[in-house]
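One structure coming up, written as structure tokens, with questions to follow.
Every protein chain of the complex appears in place save one, which is left out.
Our next item is chain A:
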Amino acid sequence: MEGYLLRAHDKRKEQVLSTMEARCAVVETWAEFECPSPGTAAKVILSGEDVLICTGSDEVSVFNTQELKLTAVLQFLSPVCHIVLSEDKQSVYAVCESDGVYCVSLPTLHPRSPTPPADHSPGPALFKVSSNSLAARDEGVCSLIEVGGSGGTLVTVSLRDATWWFTLYKAADHQKLTQFSLPVVSVGHHVESEEDGAAGLVMRPVLACVYSSDAPPSSSSSSSSSTTTKLPPLSSSSSSPGIKHFLLEPLLFKLLFGVDAALINSPMILCGLPDGRLCSLPLLLPGRPGPHVRVLHSMEQPITFIGTTTGTHDGPKCLVAVGQWGRVVLVRTCEGGPEEGGKVAALTEGCVSGPVVCVCAGMEGLYYSTGSDLLALDLPGVREASPKPEESLVVGHGERQGQGQAMVRHRESAALQSPVSLNVCRVIALAGPSHNASGIVQLVALSLRGRLQRLTLPKGTEAGGVPRLPLSQVGQRVRDLLAAIGDVCERASVLKSTIQSKNHSLRHLNQVLNVCCLLLANQNSGEQLPVSNKPIRCHVVAKWSRLLQRDSLNLTCVLDNSSPYVLERNWTFCVRVRPLSYPHPAGGDITSQTFSFPFQKLEPGGRMEVSLPLTTAGDTSFPVTVSCSLTYSLQSLLGSEELSRLLANGEPASRLGLEGGWVSLALDTLTVDWLDTLQVTGTTPPHRDPNRPSVSPDTVSMDIVEAFLSTRRIRASGRGDGGEGTVASDGGLFSASIKVSTELLRGTLGLEPPGSAGPSQGVCGSVLGWLLSQGPGGEDWRSRGDKGGQESSVVYARCLGRHTVKLTAKEVTVGDTSVKEAVEVQVQCSSMAAVCGLHHAVLSRVQALLQGAAGTQESSMGVQGLCLRQALQRAQVLSEHLQEARIPEAIGLGMTTGQTTKTLFSVYRQLRENPLLIL
């Protein structure tokens, strides 16, 4: 007992709301009881706030739906197999297997008068029902019903000696009034009950009480003055669920039960027997000839339910009986045949899929459980007018013979709408329905496992489909529905667009991955791949442009997309410009500039040209490295949250090389050096104003060395040595030269051998051309080159800082023993920085050339050796010079700084006089 109570207390709320919310009832478990033993009919009865639960044990529980707790337990002497609430809800009748019928007054279970704190006592009250409460001692009672409250009548149905006995008792003192009998047709009751026991079905007669809806409230109410809370039995059974008394349209009532019953407003007891017979028994008709219990119809299967819908006001126009195997019989009025006219009662038969375990009537339909599902069945013709006679089957054996069975079947299928599943399984007892404030239908159910549940049906699936609304609410309802449709549309379109964007993203990602693979394969397979073979490649051209009196150097990057993929939005072309060697600033940061250019759409085979300001003249130290890369931002594709989630996952992202959501793929790294920045002016010295210093006045930043040099030059001119122009022009020029073996040049540049072509001028011109063309400025020079078409061996150009540079290439012979032909490239400029830069640039070009042509010449070894010796000697001399220059300073003698500098500079110059020949 204790444990059981505890279990009942352990109420859990579980809300099962499936995705198909429109069709699913919300199941809320209130309490758990013992599993109803198979073979007993479990029952729940809703009485106001209380639910009475009978599971076939010897206890009947009373559960309060407001406090959600078990308030009382009635303990009987033997197992209770059936309970029925009295019409006034004041007492409950229980049929016990071995005793008979007990009657327990409910108000005694609810001692409302005691102080409220007493109600908070934890456990439910236990009432032991003694044999004093025995109302009728009849062990064969199967079913019972009470009509007319405490002043009314109790009708029991019992099976004894192959006869159904209908016994009437006074409800007040349980005095036996009279008895009627009906012979059993097929004694299949017990056999069937054993079979059905497995399915949890117990067939017992179903009793219902019918009133004509125009009858005044039951006359018996006058005789029961004690019950003040008594509901009139006719106040539509929807308000008093649990009591199986219902009203019927007067005409149908008269047609079914006769004028006599209608005249005295006799309540009719309807009984559905397990053998399928539907019987009626008038409660108040003494004088009728013939048997009292009249068989109206035979369903040919055990009857589970008799009743009507509760919705209509002027009395339901339809009587419903449901058989255990799903046969549904609707009894309605319809027009009589053409020969007689008038109205007749007619049957419409239909079928739903069985077994029908329990049924309760809703407003315009039925709710029934098959054990595996709960269904709502709309009853046709409840709202519509009565059926046409040809649609329904007027039951008369004579007529039935004439009709084919197929005809009947056809009607059956047409008679009922298909039930709507509510997706609640294992319901074995139902009570209700009740309607909450917002019109939502709620049922109380008992599951096969003994769980007491409240089922909240989704709006609109009330049995009967669309609930009937007052006109005033129709407009509102339509608006609601339209709004709901709008919401759904919106949601659908959102989902659609999400799908589209996901598809889009996937397609993009596919492209991105393809591009990544392509480029990474290139990187891995090696740098050896010639530039021209790269699927995505870029090259850089430096161009001078003059804007607002200022010359500026612009770098033009051209990206060639020869891959089969489109570079779309979210790809960015990044160009990073960084000085190759630059004095580290104090902060230690390498100043580099990154320019990014997002792609719009670059089709395969297309090219993109971007230009970026490299510098205004002279503020950048050359050479610079230009690194080109393609980057892809995942953020723009995935959105920030998804990206952060992806990155938070860590591993896969980092494996992809995604730092910060960027994919970066290096394309090329190019160098822009002094040669590239040259502006070729021609092969003759540019006209210049001799007084005007070659240094552009608007040069902002000047090399420290240059500043020093210019001061020195001014001082020199200040000394007044005469012939300043030449001195200035000659003495002010710095020069550097590189000697490269002609043979090497010829070989690598693809020039003709000396014998075949006449002038050596050709080699020198080609070398200059090569030097200038390799860089960005090459084409420039060619187009502006010598008008005569002859390649010149001298080129004048303007370099950064607007200094004029003279590039000379001439053929020289090197060495005394083995004369070697060589080309000397000389750089002459007034700016030392320019000379240095150009020298470096030429050297690096030649180096690159040498790398390409390494090891082609073996005969140069001797020359090399010779040169090395000379170089060594020169280095020794220079070392001595340096020592000399340093001695006075070391010994503290007052030698002028000018002299020291001069000495040092001459050493530098001699050092620059590179005697080395590049072979």
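By our rule, contacts are C-beta pairs under 8 Å (C-beta built on N, C-alpha and C of every residue); 3 or more make two chains touch, one makes a residue touch a chain; residues count from 1.
By definition in this document, contacts and distances are computed from a predicted model.
Chemist: Identify the UniProt protein name of the omitted chain, choosing among "FA complementation group G", "Proteasome assembly chaperone 3", "Cleavage and polyadenylation specificity factor subunit 3-II" or "1-aminocyclopropane-1-carboxylate synthase".
Modeler: Matching "FA complementation group G", "Proteasome assembly chaperone 3", "Cleavage and polyadenylation specificity factor subunit 3-II" or "1-aminocyclopropane-1-carboxylate synthase" to the record, the invisible chain is "FA complementation group G".
Chemist: Using the touch definition up top, pick the residue from A:26, A:145 or A:256 that touches the left-out chain.
Modeler: A:256
Chemist: Taking the entire complex into account, which one of A:129, A:210 or A:347 touches the absent chain?
Modeler: A:347
Chemist: Which listed residue (A:69, A:170 or A:477) would be found touching the missing chain in the intact complex?
Modeler: A:170
Chemist: Where the complex has a chain not shown, which of A:75, A:265, A:417 or A:511 is the residue touching it?
Modeler: Checking each option in A:75, A:265, A:417 or A:511, the one touching the absent chain turns out to be A:265.
Chemist: Taking the full complex into account, what residues of chain A touch the chain not shown?
Modeler: The missing chain touches chain A at positions 131-132, 134, 137, 148, 151-153, 168, 170, 175, 177-178, 180, 219-220, 223, 250-251, 254-260, 262-265, 283-289, 292, 296-297, 331, 336, 339-347, 394-398.
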